[in-house]
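Here you go, one structure.
Note that one protein chain of the assembly has been removed; the remaining protein chains are unaltered in position.
On to chain A.
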Amino acid sequence: MTSLPNPYLPDMATIVETVQETPNIKTFRVRLDSEARRKAFTFQPGQVGQLSVFGTGESTFVINSPPTRMDYLQFSVMRAGEVTAALHRLNAGDRIGVRAPLGNWFPYESMKGKDIVFIGGGIGMAPLRTLLLFMLDNRKDYGRIRLLYGARSPEDMAFKAELPEWLGRDDLETVLTIDREAPGWEHRVGLIPNVLREMAPPAGNAVAVTCGPPIMIKFTLQALKDLGFADGQIVTTLEKRMKCGVGLCGRCNIGEKYVCVDGPVFTYEQLKELPNEL
């Protein structure tokens, strides 16, 4: 028998707080129940976890709080199917299972000294939030930081409670955009790739980090290219249907790579080396 830990066995955790971010995104702040596990727990920005609602199942979500703030682990969940619906029914005090950390992380070391451009669409803002807060907590390590965050409508913007702070910081340039005009909206209107072109961040010493729906990524990549970003300067995270999260169930491969262990973070340069199966 093995002495290694059972990779399928979740830690028990308690939800300490929830935030209804949008009509279909709910944020969960959770704490591992075991104090020993809590003390031993470390992770890197960009890593994910499997959350379980026992009796319904498990699904994959990025840990969207940074490792510099360990009071709780935060997950923001968009309602999509069975497990996400079951999660949405839970509230502070309820218990869930957490298998984390899984996967790789953002190359924040090699990003030191560079300008950073975050481009997030919808729930794709969740992984960016981790890295953004991590960089703000290590602010001197990075150059100019820009954030472009877009959602369909004002109601669909998550992390509303934090937006005023982000907009107000003078060491962060935040641009918010929505797809179509809405009453009372004071920020940009327009699709992310178009707004990005107008912002025109210089590519010189920069890294772009982007996450969002496939169609947004496709046009954002085009815009980044036109702005002079090389493939190695673009970082993204991939979504694949996952189950085991540890490279065994055979579900999330793209050729020889498994998104659950070799990803979810890839540079666009790495993606181009992979067989075309996104």
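Basically, a residue touches a chain if its C-beta (ideal position, glycine included) is under 8 Å from a C-beta of that chain, and two chains touch if they have at least 3 such contacts; residues count from 1.
Just so it is clear, contacts and distances are computed from a predicted model.
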| item | value |
| --- | --- |
| Protein name (UniProt record) of the chain left out of view, among "Anaerobic sulfite reductase subunit A", "NADH-quinone oxidoreductase subunit E", "L-lactate dehydrogenase complex protein LldG" or "Sarcosine oxidase subunit delta" | "Anaerobic sulfite reductase subunit A" |
| Hidden partner chain, touching residue among A:M12, A:M70, A:L136 or A:L163 | A:M12 |
| Candidate in contact with the missing chain, chosen from A:D141, A:E173 or A:E239 | A:E239 |
| Contact footprint on chain A, counting only the chain that is left out | 1-2, 4, 6-10, 12, 52, 54-59, 80-81, 84, 93-95, 97, 213-214, 239-241, 243-244, 246-256, 275-278 |
